[in-house]
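Only a single protein chain was left out; the remaining protein chains are all shown in position.
== chain A ==
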Amino acid sequence: MTVVAVAVFVIAYVLIATERVHKLLAALGGAAVLLALGVTDSEHAFYSPDTGIDWDVIFLLFGMMVIVGVLRRTGVFEFIAIWAAKRAKGSPLRVMILLTLITAIASAFLDNVTTVLLIAPVTLLVCDRLGVDPVPFLIAEVMASNIGGAATLIGDPPNIIIASRSGLTFNDFLLHMAPLVVIELIVFCLVLPRLFKGSFAVDPARVEDVLRLNEREAIEDRSLLIKCGVVLAAVFVGFVGHAALHIEPSIVALLGAGLLVLISGMPTKNYMTSVEWQTLLFFAGLFVMVGALVKTGVIGDLADKVADVTEGHALAAVMLVLFVSAVLSGIVDNIPYVATMSPVVLELSRSIPDPGQADALWWALAIGADFGGNATAVGASANVVVIGLALRAGTPISFWAFTRKGIVITAITIVVAVPYLWLRYFVLS
């Protein structure tokens, strides 16, 4: 059974990574084979969070997708982005920095793909008005999105999986990941002028075109905006207090989504179109496949081998997880990677006596996976989405045009993370 579980998993993973078939088909196909061959069963696949579908992750994503489905219709994001571009007074570098910061902050609370879907059209509009190439702006924003998403439990799907598997709370993510993300964003903004050298020349006559944009027109329904603001604030309070209130983040998101749907009075199809059913099913298939590896003991053996390699040395284990995650997340989508690695890290963390250093393993996984997503054009779903939008706008971004910048930013962000992890969890702990 172990050999079958590994073989099915490897084949499905190769299909997902190479995109030979649709990733949903590969994940559900792999799960179906494992269930048909009896490697796992309904009890393990559907009712055990350790060896099957983690419903907390699925419903947290579902709830946030519904909330975003309503929120995106308020126009608030467009308002903020255009307001910021006008405050930059038409300077392309200042526009880039402000838009990347807005993207990063929004990504901490919204799904990265949603954030870039919201910011990309505004960016194309501003660049069109300024007469500058939008490609550097789009690349900078998607990278900021991957960095900013690392700050919170809900910012990036890998974090949701990590939180569910590790038991780390929303506040844990805020306390441990957000400070690093702030540092990374400062460094990122400092690097931008050099990374996109020569992209900031603008005809002064075009600046007026940006200043004439009327951001107030973006908001059509003020009452919906207020309702969204109130519910979002309540959801945020729910996330912050979920550990004390003994309410899982998934329940907070579902209640928030239900309340927002109720008070907004929006037709069902308007917000349900934001629910990415394929993504949710992809997660379900992945969980069943990874669960079969846990059930057959493969994950436990792998964790033992990692522990042997690092000889029980916590710092070595943390750095190993960080670097391997950064490299592999650039090659394959970081969601299946984290779904696979979470049980390994869980086993590994049990071998480390210091709880702070054991948690550092989880932070290393989150940092490596989230920041590693910037390395290549296919490292994160948001990258693929932005490349598609750029192509539609007639300004294609080639794989290498993205990856050349991505490798640099991934290297910088990981290098910054190393002293953070070392100082915070080993020197100062």
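One rule holds in what follows: a residue touches a chain if its C-beta (ideal position, glycine included) is under 8 Å from a C-beta of that chain, and two chains touch if they have at least 3 such contacts; residues count from 1.
We adopt the following convention: contacts and distances are computed from a predicted model.
**Q** Mind telling me which option in "Fe-S cluster assembly protein SufD", "CBS domain protein", "F0F1 ATP synthase subunit epsilon" or "Choline dehydrogenase-like flavoprotein" is what UniProt lists for the chain we can't see?
**A** Per the UniProt record, the undisplayed chain of the complex is "CBS domain protein".
**Q** Given the contact definition stated above, which residue among A:Asp209, A:Glu248, A:Glu276 or A:Asp304 touches the chain not shown here?
**A** Spelled out, the listed residue whose C-beta touches the missing chain is A:Asp209.
**Q** Return the single residue from A:Gly29, A:Gly52 or A:Gly75 that touches the missing chain.
**A** A:Gly75
**Q** Using the touch definition from the top, which of A:Pro49, A:Pro121, A:Gly241 or A:Gly300 touches the missing chain?
**A** A:Pro121
**Q** Tell me which stretches of chain A touch the chain missing from the display.
**A** Residues touching the hidden chain, for chain A, are 75, 78, 82, 117-118, 120-122, 124-125, 128-129, 209, 212-215, 217-218, 220, 389, 392-394.
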